[in-house]
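The complex is shown incomplete by one protein chain, all other protein chains being positioned as in the whole.
We just call them A and B in the order they show up, numbering each chain from 1.
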Amino acid sequence: MSTVYDVTTWRIPDDPATTAHTDIGKIINSIIADVKAQQTTQSSRPGAVIYIPPGHYSLKTRVTVDISFLQIKGSGHGFTSLNIRYNTSDTSGWWEIWPGASHIKVENTDGNSEAFIVQRTGDPRLSSIEFRDFCLDGVSFTPTQNSYTNGKIGIRFASDNDACKVTGMGFVYLERALVNNGADAFDATDNFIVECGSCIELTGASQAVKVTNNHIGGGFTGYSVFAEGAEGLLVTGNNVFPRGRSVVHLKNSNRCVITANRFQAFYPGMIDTEGTNKENLISSNHFYRVPEGYPPMQGNDNGKDDLYGLIHLVGDNNMISTNLIDYNVPADSVKPSGATPTLILVAGGDANFISNNHCVTNIATNHVVLDASTTNTKILDCGTTSQIRSDTDSYTLRPTP
Amino acid sequence: MSTVYDVTTWRIPDDPATTAHTDIGKIINSIIADVKAQQTTQSSRPGAVIYIPPGHYSLKTRVTVDISFLQIKGSGHGFTSLNIRYNTSDTSGWWEIWPGASHIKVENTDGNSEAFIVQRTGDPRLSSIEFRDFCLDGVSFTPTQNSYTNGKIGIRFASDNDACKVTGMGFVYLERALVNNGADAFDATDNFIVECGSCIELTGASQAVKVTNNHIGGGFTGYSVFAEGAEGLLVTGNNVFPRGRSVVHLKNSNRCVITANRFQAFYPGMIDTEGTNKENLISSNHFYRVPEGYPPMQGNDNGKDDLYGLIHLVGDNNMISTNLIDYNVPADSVKPSGATPTLILVAGGDANFISNNHCVTNIATNHVVLDASTTNTKILDCGTTSQIRSDTDSYTLRPTP
Partner (left out) sequence: MSTVYDVTTWRIPDDPATTAHTDIGKIINSIIADVKAQQTTQSSRPGAVIYIPPGHYSLKTRVTVDISFLQIKGSGHGFTSLNIRYNTSDTSGWWEIWPGASHIKVENTDGNSEAFIVQRTGDPRLSSIEFRDFCLDGVSFTPTQNSYTNGKIGIRFASDNDACKVTGMGFVYLERALVNNGADAFDATDNFIVECGSCIELTGASQAVKVTNNHIGGGFTGYSVFAEGAEGLLVTGNNVFPRGRSVVHLKNSNRCVITANRFQAFYPGMIDTEGTNKENLISSNHFYRVPEGYPPMQGNDNGKDDLYGLIHLVGDNNMISTNLIDYNVPADSVKPSGATPTLILVAGGDANFISNNHCVTNIATNHVVLDASTTNTKILDCGTTSQIRSDTDSYTLRPTP
């Protein structure tokens, strides 16, 4: 029996009229059912590969992936900017108006939010499922094309999983592109996840996840990268561009590494933290904060003001070092009006270590601000004495000479 | 003649009974023989691609790769944890008990250790051989399933080679997963190499190798990443987790770069060095050292005590900077009992430069210790005076304020 399937040639035994073009979800579910029918013992379940050739497909039925080792694979991430398209008054002369390559329009008519859900009960955890090289397209936002909302989710891992991978994918115009609940050694690498409300969300506890070499750009309503309860997340080599409400948001996450990324944002709170976050390393990143430049979107923001901190830190023993932090906002756009913007705010916690950051600003800013509640912060080589503000005596400062 | 082969459809001319499922090694050797029979002049040897669809295959005969430009490719790394399986008393209710995807059980009956050996005499060196997206599984360890020993090797490059690549692969339960002797511009990227004794070993002299974006986790008997005589090795973007005896071991290796990795370990000597190692850069990594937490494995260690150094350095002019070093071992587990653990031990060498490391420890430690034999070490911003110990006067210290 072959373990190689093609969505365009598969027919559902009792529903030969459905094709991948009319409902690729139903087709893939049928293929998975066939895999399960062929692989019936616990020592004969190697999985399969399902190929999606270039084409426009509609997904009306959610796919449930409940077998390990399944690879779903296309021939290209197929992104094109729907944001530009929908903000162009006349596209009648355009060459193309849809994303492409192995392109799935997420158009569930089954009452579900997800295009793909990965979920299984029992043991072991689902392992080594791979999504690669195709496009998940939410088609449109509501109530307006600039809202980043439509209730649609691209892929949701809903039960604990190990060694899974999402790579080479495109995600566009989904409210939530990729959600993984309970990830172990998960890889999100080499993807193009932009013009989505939230891009990568690690919910539940995760460990040892890598987010590497991606283009990521969320909406003002959502997260570019979100991690709750993460242990040892590695975020490196990514280009995260606007307009997510943050570029990386950590909630009760420990020992994560955020290094060697290029970050651009339109709002404060580029790195945002909540709860208690310990022993995270944020180094060798480039932060660039500018105002929103795109007229259709200039009315939006993430609700935070410039006192929130470009990096907003709560937690203990974190290290922020060797970053270039670039703030370039006209004085009359600063919020609250007339305030001195904060680049790094230590809003709470003990023994944070902030060193060797080069801050470049068009107006006077506080490079580091320490809340009165904080203790034992060390600040080395992050600015002159006048560029550091502390509301506590419990800190050590070595200003730049 | 086609250059695209499928192991499931190939038949050996004089042995039609053998299939990829009974001996994929013999099948691939026969395919390689066919490639050589088709490609007979020095200007007509483009190689071929051998595809391994998802399935469970047994390898009983070692594959010898002695042609350039061969790509051996499957549809998924197929890892599942055998360590959890073998430490579960009853797996009768499990969905699956084997790794999967393009899954090769390494079961040599030919007296050889390797599943794949890459080797050729004469000129030029073998070039551009690629292994990608399949699973090499050693099946079981002996004498116990927690020993990390079985004498099996996944892939061994045994002669000088250029521009080869191992990517997207899974390796599990092999004593030695991947060995490359004499590598030039080799890539080990995007692999899942865990639950193996040793994971990546660069023996002989190598140059310009990249180890990037991998999940790696060796056994207490072996190495996660080992390099001997390396020049310019780049290790970046990896998640290296326990329980290798070290996360990176350098022996007589120079000008290597270890940066932007997440490292977790159960033993001292996370970065270990022997011989003379010069001008290496270790920066922007997260080190996390905790005790072994998994009961079946708690009796094991790598034989080193907490005075060995979480980073053990011998050599000259190395730079260790901007790392977060996190040591969290209960006082009563420290070895020798009552000792003050060492985070960075400069055990020998001249002019090492250790700066801007943030050390987080649950008990008092020496952040840096200088052996009496060392000379001209510079230590900047790595702790207070009381956290640095030197047994020589030949050093410079700027403590943190």
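In this text, a contact is a pair of C-beta atoms (placed from the backbone, for glycine too) under 8 Å apart; a residue touches a chain by one contact, two chains touch by 3 or more.
Please read these numbers as outputs of a predicted model, since none were measured by experiment.
The residue from B:Val7, B:Leu59 or B:Ala163 that touches the chain not shown here is B:Ala163. Only one residue in the set B:Gly93, B:Gly122, B:Pro295 or B:Pro336 touches the chain that does not appear here, and it is B:Gly122. Annotation: of A:Phe192, A:Phe220 or A:Tyr308, A:Phe192 touches the absent chain (contact as defined above). Within the whole complex, the absent chain has one touching residue among A:Pro54, A:Gly204 or A:Gly229, and that is A:Pro54.
The residue touching the chain not shown here, chosen from A:Lys60, A:Arg262 or A:Arg389, is A:Arg262. Where subunit A meets the chain that is not shown, the touching residues are 53-56, 75-81, 84-85, 88, 91, 93-103, 170, 190, 192, 194, 213, 215, 236-237, 239, 241, 259-262, 264, 283-286, 288, 322-324, 326, 356, 358, 360, 381, 400-401.
In the full complex, subunit B touches the hidden chain at residues 2-4, 42-49, 67-69, 71, 73, 120, 122-124, 127-128, 130, 162-163, 165, 167, 185, 187, 189, 208, 210, 212-213, 232-234, 236-237, 255-257, 259-260, 279-281, 283-284, 317, 319, 321-322, 351, 353, 355-356, 378, 380, 396-398.
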